[in-house]
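There's a structure below that I have some questions on.
Here is chain A:
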Amino acid sequence: MSSREKILLAVKQARPDFIPLPELIKYDQGYNDLQQQFTKILEGIGGKVYEVNSLEEIFLFANEKFKEAKRIVSTISFVSDRIETIDSKTEPHTLEDIDLAIINAHFAVAENGAVWVTENIIGERVLPFICQHLAVIINQENIIATMQDAYEIIGNNDYGFAAFIAGPSKTADIEQSLVLGAHGPKTMTVFIMK
Partner candidate 1 sequence: MGNSGKDHAQLADIFNKDEARVDWHDETLWFVRQKRDKAVKAIPEWEQLRETASQIKNNVLSNLDAYLIQFEEQAKKNGAIVHWAADAKEHNEIVHSILAKHSVTKIVKSKSMLTEECHLNPYLKDKGIDVVDTDLGERIVQLADEAPSHIVLPCIHWKKEEIGELFHQHLGTPKGNADPQFLTNAARLHLREKFLTRKVAITGVNFAVAETGEFVVCTNEGNADMGAHLADVHIACMGMEKIIPHRKHLGVFLRLLARSATGQPITTYSSHFKTPRKKQELHIVLVDNGRSVQLGRKDFRNSLKCIRCAACFNTCPVYRRSGGHSYHTAIAGPIGSILAPNLDMKQYADLPFASTLCGSCSNVCPVKIDIHDQLYKWRQVLVKEGHVSIVKKAGINGMAFMLNHPSLLKVIGKTGRWAMRNIPFVVNNKMNPWYKQRDLPDAPKESFNEWYIKNKTKKNEQ
Partner candidate 2 sequence: MKVGLFIPCYINEFYPNVAIATLQLLEKFGAEVTYPLGQSCCGQPMANSGFENASQGCNELITKNFSSFDYIVCPSGSCTLHIKDHLHSEKNESDAKNIRNKIFELTEFLIDVLKVEKLDAKFPYKVGMHQSCHGQRGLKLSQMSELVAAPFSKPLQLLQMVEGIELIELKRTDECCGFGGTFCVAEEAVSVKMGRDRVQDHENNGAQFITGVDMSCLMHLEGILKRKKSNVKVKHIAEILNG
């Protein structure tokens, strides 16, 4: 008998009688303003949030705040020499020296300051992790309350890879002192597009 067969047989013999799944109930979190809640949480975990009206504003921000940056990339075409457009045809190791990456996200979650990205929106899987700084653009009407709402929107969508990203990378492994910038980006900026 293969291990697979051994294990499945052992499990079948050991498991208790069938217990049905519960219903998933949603509760109103009582958020008056989803954007405000999202901003509060994300800024509490070291992220920054700006409300913008156009890509132009984002470009100006990137140019200004990241003057020293040697390499700024985006999955969105900014039509500028300053910001390099990249897509899924990029070899991951070549992204090693990116200072700032600007990407879109599908939606944002107010209860925990997270944004949802899928492989097709970030181009290369490693992009939002390997850059030194990350900037994410979401549409204002795409802010939802909880993770349960999130999975209703995600539904059966197909993706090869996807992630919730909530703030800059961090660790508190050294005596519980919070340090932003572990292996992933050191900062995260979210632009809420009106």
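Regarding selection, all candidates are chains of the complex that A comes from, given by their letters.
Keep this in mind: a contact is a pair of C-beta atoms (placed from the backbone, for glycine too) under 8 Å apart; a residue touches a chain by one contact, two chains touch by 3 or more; residues count from 1.
The structure presented is a predicted model; accordingly, all values stated were derived computationally and were not measured.
K.L.:
Looking at this complex, which candidate touches chain A: 1 or 2?
P.N.:
1
K.L.:
Within their complex, state which residues of chain A touch candidate 1.
P.N.:
By the definition above, chain A touches candidate 1 via 2-4, 6-8, 10-22, 24-25, 27, 29-30, 41, 45, 92-93, 96, 111-114, 124-126, 129-130, 146-152, 154, 156, 158-177, 179, 181-185.
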